[in-house]
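Sharing a structure here in structure tokens format.
FYI, not all chains are in this one, though none of them got moved.
Should a chain be cited, it is by its letter among A, B and C, assigned in written order, with residues numbered from 1 in that chain.
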Amino acid sequence: MAKLAVAAQHGFSDREYEAICQALGREPNELELGLFSLNWSEHCSYKSSKRFLRRLPTVGKRVLQGPGENAGVLELENGWCVAFKVESHNHPSAVEPFNGAATGVGGIVRDILSMGARPVALLDSLRFGELSDGKSRRLFEGVVSGIAHYGNCLGVPTVGGEVYFEDTYSDNCLVNAMCVGLLKKHELKKAIALGLGNKLILAGASTGRDGIHGATFASEDLLGDSEEKRPNVQVGDPFVGKLLIEATLEAAKLPELIGLQDLGAGGLSTAPPEMAARGDVGLAIDVTKVPLRATSMSPYEIMLSESQERMVLCIKAGSEQKFIDIYRKWGLEAAVIGAVIPECVYRIQQGKKIVAEIPIPILVGGSPEPELDTRQPRYLGSISQKRVTLAKTFDLRERLLSLLRSPNIGSRRWIYQQYDHSVQTNTVINPGEGDAAMLRVKGGKFALAVTMDGNARHVYLDPYEGSKRAVCEAVHNLVAVGAEPIGITDNLNWANPTDPEVYWTFEQAIAGMSAAASALGIPFVSGNVSLYNQSEARKIYPTPVVGMVGYLKDLDKRVPMGFQKPGDLVYVVGKLDGNFGGSEFLKVFYNFVGGELEPIDLNFEKRLIEAMLSLADQKLLRSTHDVSDGGLLVAIAEMTLPKGLGAELRLQLLTEEKLFGEWPSRFVVSVSPKDKNKIESLLGNAGISFESIGPVERTTLNVNGAAISLAELKTAYESALTRFL
Amino acid sequence: MKAAVIVLPGSNCDMDAYHVLKDLLQLETELLWHRETDLSKFDLIVVPGGFAYGDYLRAGAIARFAPAVQALPDYIEAKRGFVLGICNGFQVLTEAGLLPGALARNIDRKFICKSVTLRIENADSPFTHLFKPGETLELPIAHAEGRYFDTPAQLEKLEKNKQIFLTYAEENPNGSVNNIAGIMNESKTVFGLMPHPERNSETLLGSGAGLKFFQSLVYSLEAVHG
Amino acid sequence: MATKEFLVKVLIEPKPELLDPQGHAVEIAMHELGLETARETRVGKLVKYKVQAASEEEVRKKAIDISNELLVNPIIEIFSIEVETL
């Protein structure tokens, strides 16, 4: 019959369908096909990416849980641990920005919850088309309000993130959300099912017809005509999400809890078999036991539903009522829907009747890895050769103000003002106050710093170097506030991997990130891959986003970004010269994307970071900011804004390249004059070059005689987004 | 002396208020589940910030039917102790009719989280007596429905009785009438404000000025209890 | 007594004296899209539910009660009710 046609509808190639038949020893029924389609989807199986992901460094002395669980976990001190992960919700947000982004936040929060951790911070990394385009504006506004809606209601502060606007994202916006959670080591939970006869509980919201086939949808190109194929929009309920956090953390205290897992993409089709696979057991579940929101749902619909705000728990037989009572107390449903069985299969029953049965090892991890080719993209050769002819003279003031007005550079206040960033009363560096946000931990002296970074234009120009840079940029942001980088979560947002040129950039990016992380000794502990971010018209830039967590032993040693005191001395520290490639300056003034990307010397980078951390540790830094997007002068301007303090600067060389180039391995710092000698000798001994450029001053920013009032700087900077909205 | 922080489904600043009372002020403090109705053993009841019942319909609209909130009128009537509503708690108290007025959607329609400058309009109350009249301070706000509104007649009454204890001093972030940020009932036992004093009660988080509100209450209670 | 099913719509809008920024923004957008004569635009809420009762009168009465008690805040909102027999 049209079996193959049904298979094709589920997104299977003939080869995959054959693999299924062979493994089962028969043809699958429709429900089984549905189960396969989700478990074998790119989104859930990482089939195109895992061969490269294996190359990422994942070990380190703090690693308690590396990649493979719902989130990575690192040990801090005194039993304290931090769990974190990033997740994308790109396709859903492109269709319905508000709900897509909101449910993205909900999803990543439940990943953290699955580890037994209390979510303490959120970050978001966003990409849209240019704001001059109405559709991009609507997406942007919708996404930001969706994140605000969900995160604010949960009471988890959204403390940081990043956003870029670039044509390449006008059909495929990117919405990556990162969540950070805290737990004590003994509270760590895993997504595992164990122990014959033990029970499976489904808790949280009831199940409806939402988002059926969401994971498959996320694993295809976004086509204009895909309206029909679109799953129902998933609507999140942050109120239930909040109750689910409280109830689950209460339930996690019971010793009878064996395993904990959220229902994300794929719902009941994917979460329980993953638990079974980890425990080497089988599971039987009965769909008639699943609390439903809609009437007369078929087993297929129940199994494939992606209703939000649900968790599965594997618990000791006999303790069912204790768990159900906790969820009821919080006003949530909880029902025993299945049990651990001896046969290593995922068995779906409708009452007594078995409606599907698939061996776990085939369902989870059994998808054949597609054979994909890589080929160096043709554009790379020409784009690095491209050169731009600079104007002979330039007006420094006008250049700087225009750059500050760029949506890729100027203030993000319009965004973070909509996010509750102070709830939980732990945020000691707020958005806009430092390169990374910082959270204290009540009952400890230490603090956590968190950041997300990834300039994709750099990656587009040079996938290897650009991705190295993304890692180093995140490192700089942590180091700037005084924190030691301890772990990475990454989100790889790419176009269609069956295009060999796309796939090549993917491989290069992973190599670049690995090189940087290995050299700097920072493990990857979690991450996410989002492929197929392209339309008929456009592919997105290869966009790796690096989320990073830093540890600061003594939170009194944290370093702010803004200048603190008139008379303090300003230095540029690190690599003092480099080139222009990929800068926002070239884009804004010459509409030019091209040139070579200055490579990063990772040995130097390592020394630089150690030196900066040592300065911070000795409390020698009054303020620090890394030099990144916009270059040196933008970094300095940003340091004048928090406290409204200018500077009287004299730079040795005044070229546009020096002022606006974005080469990495550079910081701007301000220090007390009394520490001048100490700092200079410490940097000198470490072999780190620096340039002393003048004192902090009260009223204006003065650069080699060009004076710009702080009011002007502020007006330009603050208008970057608002002038479009 | 004993304080309670009511935990409504969706409260999310309950632990923040608890931290200030219990850890910073060493006051005996309990988290009070919303189904409880016996308030008699408490000298102070805090209705905390958050999104009780998801803020569905209107902030506080459903929360006011929670048993613990339903028990508040008798508690207030009996002058048993003080009631403080912060942010969402303020919304709950107005919806429940325990403080006058209503809190409408912010004038620019968006959620706003930032630090604002406030002025103490009445320093002669159990909640504000440690401040000087006219003193200004910074506190974070974090709300989408904070635009205080009431009829002109009611407003006149509030002014006359000096029930407005806190106003926005520089910019008015949400469009509140008369820049109102915090009010109390006529008998000075029920207080509500949109800004979050508990988010600026330690120098680590800012100036720490918010702590004075809580200290004011504690000293007032000590005066009563001797 | 036999009951029938009714559909109730509660139409809630901001009080005339309360500034309605959303209504204002919508009105400007409507003007730009060619509906130049639109005025007094208000954006409010719709609550719709089905209910069993013996008579339309009873339905209406209960709808008014629930509106006053729960659905509407009379300090900032006004409402009207529509009932249909199903």
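Everything below uses one rule, namely that contacts are C-beta pairs under 8 Å (C-beta built on N, C-alpha and C of every residue); 3 or more make two chains touch, one makes a residue touch a chain.
Here the structure is a predicted model, which is why all the values come from computation and not from measurement.
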Beyond the single copies shown, what is the real count of each chain in the complex as a whole? A x1, B x1, C x2
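Methods note: only the chains that are shown with their structure count from here on.
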Using the definition of touching given at the top, classify the network of chains in this structure as line, ring, star, complete or other. line
If you average the CA atoms of subunit A and of subunit B, how far apart do the two points sit, in angstrom? 36
Can you check how far apart subunit A and subunit C are, centre to centre, with Cα atoms defining each centre and the answer in Å? 42
Give, as an integer number of Å, the spacing between the C-alpha centres of subunit C and subunit B. 31
At which residue positions does subunit A touch at least two other chains? none
Per-residue multi-chain contacts in subunit C, two or more chains: none
Which subunit B residues qualify as touching subunit C in the complex? 57-58, 61-62, 65, 95, 101-102, 104-105, 107-109, 149-151, 175
For the complex, give me every residue of subunit C touching subunit B. 14, 18-19, 21-22, 25, 45, 47, 70-71, 73, 75-76
Give every residue of subunit B touching subunit A within the complex, in rising order. 9-10, 12-13, 15-16, 19, 23, 49-51, 53-56, 110-114, 140, 142, 144, 196, 198-199, 201-202, 204-205
